[in-house]
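The complex appears here minus one protein chain, its other protein chains still in place.
Which chain is which? They are A, B and C, in the order written, and residues in each are numbered from 1.
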Amino acid sequence: MTRFSYDAAVRWSDLDAYGHVNNARFLTLYEEARVAMFFTGARAQGLTSFEAGIVISRHEVDYLRPVDYGEAVRIELWISELRAASFTVSYELFDEDVLASRAKSVCVPFNLAEQFPRRLTDAERDFLKPYLEG
Amino acid sequence: MTRFSYDAAVRWSDLDAYGHVNNARFLTLYEEARVAMFFTGARAQGLTSFEAGIVISRHEVDYLRPVDYGEAVRIELWISELRAASFTVSYELFDEDVLASRAKSVCVPFNLAEQFPRRLTDAERDFLKPYLEG
Amino acid sequence: MTRFSYDAAVRWSDLDAYGHVNNARFLTLYEEARVAMFFTGARAQGLTSFEAGIVISRHEVDYLRPVDYGEAVRIELWISELRAASFTVSYELFDEDVLASRAKSVCVPFNLAEQFPRRLTDAERDFLKPYLEG
Partner (left out) sequence: MTRFSYDAAVRWSDLDAYGHVNNARFLTLYEEARVAMFFTGARAQGLTSFEAGIVISRHEVDYLRPVDYGEAVRIELWISELRAASFTVSYELFDEDVLASRAKSVCVPFNLAEQFPRRLTDAERDFLKPYLEG
């Protein structure tokens, strides 16, 4: 299994009144990593159907340590579950090589124009398989 | 059981490039409701220890329908689990009375000055109990 | 002259590490007021052309006092300059009736589909005139 790796710059504006990266903002950092993999990364392979519609049906985030303003964090992503009409992205977020948070997103391919969920295409499954866990 | 209810204004800036409230931003809306209950609401009862330190150890969010720019959404909160050194806040988010999202946050009372988790005080338990499920 | 008045809820997440509403976030609060006037307000009068394209060409913001988490701030808007192909929105932001910030936005009607600036229509000028200063 391959992991997709993404360095996300931490912004000073990610800090909240407690002086740490706000917990809700972690989902934005995970989103940046996911967009880099499924939009930019997939597009480089000629696959633009994720961009035309993935809907998030669930997020889970665990917070292990606070993250402060400073160096970029490294987010590693892989596919922990692959079904006919959904897949789960798992993430680990490292701050100076120390695991600071874990998360999962359940993603549903979606026909945005006609507003209904759809099955993964063969091209999409081919893109996801190298990242599939186990 | 009582639910704490909070009307959260939806901002135009909550929309992402798809034109709906961004999924990460839901955590911010839930945060506003939680702050209203645990900071402002508790302070009105003379209880400021939550403000001086609650750490979030986990969030779960389920997305049932997209939310668009428009009227405020109503967030209802209650306590779904109460332990010695943690408690779980459960939320439902209603858009024009239709359930659009559900979430849970595991909260850990924390001594921010000395950086260690602590047990809930009696005053904190008394504040939480009327909202305890079941 | 009439002023358009908008109450903008301050979010806890608007605070930065200094514990006050972040200065960049003021532009978001002003944006919410502008959207309420030019999108929602104009639409109520049957005018949707602003929504289909206003481009901001300039903002100026003056900060007079810090704003903290708490009650909604009141933003008052009016038109301080009306030209053939642009207009200027002026704002004052009040925190508990005390002036905390002033701003101006130069707005350019824009044909987003074809990507060129355009002149204000008569319907747009009629909408703006009651708010015109002087």
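Just so we're on the same page, contacts are C-beta pairs under 8 Å (C-beta built on N, C-alpha and C of every residue); 3 or more make two chains touch, one makes a residue touch a chain.
Because the structure is a prediction, the values reported are computed rather than measured.
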If you put the missing chain back into the full complex, which of the shown chains would it touch? A, B, C
Looking at the full complex, which residue from C:3, C:59 or C:125 touches the chain that isn't shown here? C:59
By the contact definition given up top, give the residues of chain B that touch the hidden chain. 12-13, 15-17, 19, 22, 24, 69
Residues on chain C facing the left-out chain by the touch rule are 18, 22-25, 27-28, 30-31, 55-63, 112
Touch rule applied to chain A and the missing chain gives residues 8-9, 11-13, 28, 31-32, 35, 39, 69
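Basically, only the chains that are shown with their structure count from here on.
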Is the contact between copies chain A and chain B built from the same residues on both sides or from different ones, judged by whether over half of the numbers are shared? same
Would you kindly tell me how far, in whole Å, the mean C-alpha position of chain C lies from that of chain A? 34
Counting only Cα atoms for the centres, state how far chain A is from chain B in Å. 23
For chain B, write out the residues touching at least two other chains, lowest number first. 28, 31
